[in-house]
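A single protein chain has been omitted from the complex, and every remaining protein chain is retained in its original position.
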Amino acid sequence: MLYREVGQFKTSYAADQAIFPIAQDRWFVIGVLLFAFLVVPFFITPYMANAILLPFLVFGLAALGLNILTGYCGQLSLGTAAFMGVGAYSSFKLMVLFPELNLVIVFLLAGLITAAVGMVFGLPSLRIKGFYLAVATLAAQFFLVWLFYKWDWLRDYSLTGQITVPPSDFLGVPMTGSRADPAAKYLLALAMVTVLALGAKNLVRGRFGRSWMAIRDMDVAAELMGIRPLAAKLSAFGVSSFYVGVAGAMMFTLWLGAAEGGDSFGIQTSFLVLFMIIIGGLGTVLGSFLGAAFLVLMPIVLKNTMVDMLGMTTVFAKHLEYVVMGVLIIGFLILEPHGLARLWQIAKEKLRLWPFPY
Amino acid sequence: MLFFVETVISGLLAGVMYSLVALGFVLIFKASGVFNFAQGVMALFAGLTLAGFLSGTVPFTHQINPALAMPPWLAILATVGVMILLAILIERLVLRHLINQEPIILFMMTLGLAYVLEGAGDLLWGSDVKVLDLGLPSGASDWLLDNYGLYVDKLEVVAAVVAAVLVAVLAIFFQRTRIGRALRAVADDHQAALSVGISLNTIWAIVWAAAGIVALVAGIMWGAKSGIQFSLSLIALKALPVLILGGFDSVPGAIVGGLIIGVGEKVAEVYLGPFVGGAIENWFAYMLALAFLLVRPEGLFGEKIIRRV
Partner (left out) sequence: MPRFRLMKPATTAALAVMAAGTAGAYELVIPALDFRTGPYAPNGIPFANGYADYFTMLNERDGGLCLKEGECAKFKIVHCETEYNTQKGVECYEKTKGEPPSGGLVYQPLSTGITYQLIPKASVDEIPVFSMGYGRTSATNGRVFKWIFNPPATYWSQASALIKYIGDREGGIENLKGKKIHLLYHNSAYGREPIRTLEALAKKHGFEFNGIAVDHPGQEQKSAWLRIRRERPDWVLMWGWGVMNQVAIKEAVSIRYPMDRFIGVWWSGSENDVRPSGEAAKGYLSGTFHARGADFPAHRDIIKYVYDGGKAVDPAFKDRVGEVLYNRGLVAAMWTTEAIRTAMKMHNTIEVRGKHVRDGFENLDVDEARLKELGLEGFTIPVKITCENHEGPGKVAIQQWDGKSWNIVSEGYYEPDREVVNRLIKEDSEKYAKDNNITPRDC
């Protein structure tokens, strides 16, 4: 009833090929974006920005990047956090070397640097497959984190092992450092994520996306059909790392403001992003964001319920939270292995008939 | 020269310690195709349970009641019982519902399982360091140190013996027993095994129980070094390069892989480390495994992946 595409006729190829061919989808997305851009900034608090919205945007983007690699191209990677680190350290170094550089350009350059690094570490994927590849990407994870500590130049020779973001402006508005307004940070991050997500949505249904999916579904068959595995796999590694790198740069500059190799970009973060795409839905753009929202919000909701409402001690609540998270993950995999995006799909199909299913 | 020998021996023994963890991975992967990331946490959980039984800790309260303290043999038996129970629970509640899913889904399931066990271990036994006193020898072998100036850790020699016994038992179990043969049949072909009347569910419960017992052994050995504490779960990360080097589904691979990784990383750290700033062994192990993989993409002893269109 609410979600009925009957009567929406396509009269041109362009309309048929639109990103959101169904009007309700289109209006829904536009509505969400308008709300996010025009309404949220007016009641944003530092808590909302730093604990919920910025983590959501950063992890959503990182999950999108990993989803391109794992969900679309079928290459399992456990080195996401290290690639976020490459983005973060590149952005730091760029900001130190060129203080006048526009922040968006810093993000894009950091993404490109990460893409280059990602493609180097993607080379073994031509020979190694499946879980063997996953474990091999851990080589990138450990090596890069080691390098972050080892290479003093990367940290601008700071006496401490930490990097701290230098203050900088974007279009005259302070964006990093202590003077930055949470709303400004949020808007910049949101704009970046929106543009990049639309880009990804287009990319995955174009030539690149189709070649990735062909490789994912069966690489030998894809090869026989004339898809070059080298080009397809490396482009997937490159694009994926670009997104992950931008996410890392935003994580460092906009969200955290300071970072340390193993602490912020350790293996647990890699797993977190992997969780996001599996819970959200492999091979969907929407799923990356749903998964990120779920895993950013879930611990906070659990904590607040158990500690503030039920009055448990923080430590008991934390241990219980582990159990609950684990059970939720397993439960999800059993009930809906295709993730939240699939649930969304089912909900939409139900909505077609609802409230009169017969 | 003597120092080089010492480094190699240390590497071999450290490798055996990694193999102990890797064995558990192999068992489960072989029989069910699940890449069980929770193996490290299972080692922690088994270690915590054992330490709890030994000291007489009352579950959930973290209070020690000496009257409940068990003698070591009983505590070990009880822990084995707990691990078997855990395996049955995992099979009943989880695996049974995930038949025929993609490998990545099963892998994620084990990550979820890791969360549950971590939380449960902490809830049951508390998150303090627990000393595991089973009377295992520790420290350098005096005889070698005094007479030959050679430093060999006694605990690791014990670990090597235990690993050898474990592999022998597993080999006999796989080759000679009825269940072992059923296990191999399942590993070869799930459907064919089902069609000749082997129950997949029973086999999986048995395999997970076996992996749980291997985890207990790994927990005891590693726990004797550092005390039982949360970090024990991170030993899984040291076992992964061993696994890919040896091949996910090969018991001898886990042992040989462990030895190669152990020696490789120790020699690299000691001789190469000082020139590049040290602490290279973690990533070096992975790089070494990666180098082997480029030549043999399914590990040294892994089953050859045949791809058909």
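For clarity, chains are labelled A and B in written order, and residue numbers in each chain start from 1.
Assume a residue touches a chain if its C-beta (ideal position, glycine included) is under 8 Å from a C-beta of that chain, and two chains touch if they have at least 3 such contacts.
In this text the structure is predicted, and so the values were computed from the model without any measurement.
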**Residue among A:Met298, A:Met312 or A:Leu351 touching the omitted chain** = A:Met312
**Request:** Give the residue, chosen from B:Ala140, B:Val157 or B:Ile198, that touches the chain omitted from the document.
**Result:** B:Ala140
**Prompt:** For the chain left off this view, which of A:Gly31, A:Pro46 or A:Gly206 is in contact with it?
**Reply:** A:Pro46
**Asked** Given the full complex, what residues of chain B touch the hidden partner chain?
**Response** 3, 6-7, 10-11, 14, 17, 60-63, 122, 126-129, 131, 138-140, 145, 151, 153, 222, 225-227, 229-232, 234-235, 238, 265-266, 269-270, 273-274, 277-279, 281-282
**Item:** Where the missing chain touches chain A, by residue
**Value:** 46-47, 50-51, 55, 96, 146, 149, 158-162, 164, 166-167, 177-179, 256-258, 260-264, 266, 300, 303, 307, 311-319, 322
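By definition in this document, only the chains that are shown with their structure count from here on.
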**Fill in**
As the complex stands, chain A meets chain B at residues 70, 76, 124, 127-132, 135-136, 138-139, 142-143, 146, 149-150, 218-221, 224, 267, 271, 274-275, 278, 282, 315-316, 319-330, 333-334, 337
**Request:** Please name which positions on chain B make contact with chain A in the complex.
**Result:** 35, 94, 97-98, 101-105, 107-109, 111-120, 122-123, 127, 237, 240-241, 243-244, 248, 276-277, 279-280, 282-283, 286-287, 289-290, 293-294, 297-299, 305, 307-309
